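Note that one protein chain of the assembly has been removed; the remaining protein chains are unaltered in position.
Take a look at chain A:
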Amino acid sequence: MKTQTTLNKGKPDGGASDPVMRIRGLGHSYGERRVLEGLDFEVGRGELMCVVGPSGVGKTTLLECLTGLRRPGEGEVVFDGQRIEAPPRGLAIVFQDYSRSLMPWLSVLDNVVLPLRSAGLDKAERERTALEALAEVGLSDFTGHYPWQLSGGMQQRVAIARALAYRPAVVVMDEPFASVDAQTRADLEDLLLRVRDHLGITVLLVTHDIDEAVYLSDRVLALGGKPAGIRELLTVDLPAPREQVSTKALPRFAELRSQVYRLIRDV
């Protein structure tokens, strides 16, 4: 197992040592309403970064701009050296609402296979890749089910498998664990950490949950204000591997948590 966690301690100016994504001067408005302003940061290769901010701060807008689903009003997002105009090939998205982001007419396997069809893999290759990804999230026994026959946590695992099978450099997740119960949520968080270590992917996760952000992250990007800007890009110096009980019991965890809390609450 690689210890990705220690590789990319971001530099204090918001930069990263080996950036896979560069965000420069990003801003966006809906008509007269300015939502985002002057965002500059980099995401390092292999890094797990959480973007945290209160509800309605513009996290979803930021995510849409980062993934190429929305063209930002100002600034640019550079992915692997290329300015993003539309969703790039090396980027996979996990949406918040699993019940809406999976195709109810496709089996679990076919849902994971679907993006690979357009990616030009042949049939055997598609199935092999999809089955590997489903094994990675522990769903090998449910490939023939329809998503809606599974529990919420399992459905979100299907969505994660779909992202993994796509073999992305970066996985962007929009509040991925917000709609499941607490125990499932903890399980999914640990699954994400395990998969990240195993596959060495970069993860950019948007959440409103401060505990989750601190627990998962190498760095936390605290978003606040109106229009929203970066309050701080905080390096999380908690030891790896993380563990639900012992990590959250560390005094340092509590410190970081209150620090983030104050950052996003202060107006």
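What we mean here is this: contacts are C-beta pairs under 8 Å (C-beta built on N, C-alpha and C of every residue); 3 or more make two chains touch, one makes a residue touch a chain; residues count from 1.
In this text, contacts and distances are computed from a predicted model.
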item: Protein name, per the UniProt record, of whichever chain is missing from view ("Xanthine dehydrogenase", "Ion-translocating oxidoreductase complex subunit A", "ABC transporter permease" or "Ferrous iron transport protein A"); value: "ABC transporter permease"
item: Contact residue for the chain not shown (choose from A:114, A:161 or A:230); value: A:114
item: Residue of A:106, A:178 or A:199 touching the missing chain in the full complex; value: A:106
item: Which residue of A:142, A:166 or A:215 touches the chain not shown here; value: A:166
item: Chain not shown, touching residues in chain A; value: 67, 69, 86-87, 89, 91-93, 95, 97, 100-101, 103-106, 114-115, 117-119, 146, 148-149, 162, 166
